[in-house]
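Complex shown without one protein chain; remaining protein chains in place.
Presenting chain A:
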Amino acid sequence: MVNVKVEFLGGLDVIFGKQRTHKVSLSGESDVTVGNLIDHIVDSMIKNPRDKDVFIENDTIRPGILTLINDTDWELEGEKEYVLEDGDIVSFTSTLHGG
């Protein structure tokens, strides 16, 4: 069981009931990865199934969404392979909205 905080920023909160911060508990037999977290978000957190394409593309986070694990670009943390720990903060920020 691992407890993490998930944040949807830069306008992404609209597909999560306009709530920016979510507390998520994930259980698994082995290590829980960011990949598992993304599956959980897609399967049970996105309210409207049609919004899935806003978040995910070709089985990964859609280009244009910035993913940070504890404020570090997830590219530097092994992306989906990163093993979550209690208290981790994972944030997804859309960069696509007008400036």
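Operating definition for what follows: contacts are C-beta pairs under 8 Å (C-beta built on N, C-alpha and C of every residue); 3 or more make two chains touch, one makes a residue touch a chain; residues count from 1.
Going forward, contacts and distances are computed from a predicted model.
S.K.: Write down which listed name, "SKP1-like protein 4", "Large ribosomal subunit protein uL23m", "F-box/LRR-repeat protein 3" or "Cytoplasmic tRNA 2-thiolation protein 1", is the UniProt protein name of the chain that is not shown.
M.R.: Checked against "SKP1-like protein 4", "Large ribosomal subunit protein uL23m", "F-box/LRR-repeat protein 3" or "Cytoplasmic tRNA 2-thiolation protein 1": the hidden chain maps to "Cytoplasmic tRNA 2-thiolation protein 1".
S.K.: List the residues of chain A that touch the chain left out of this view.
M.R.: 5, 7, 9-11, 14, 20-21, 63-64, 66, 68, 70-73, 75-76, 87-89, 91, 93-99
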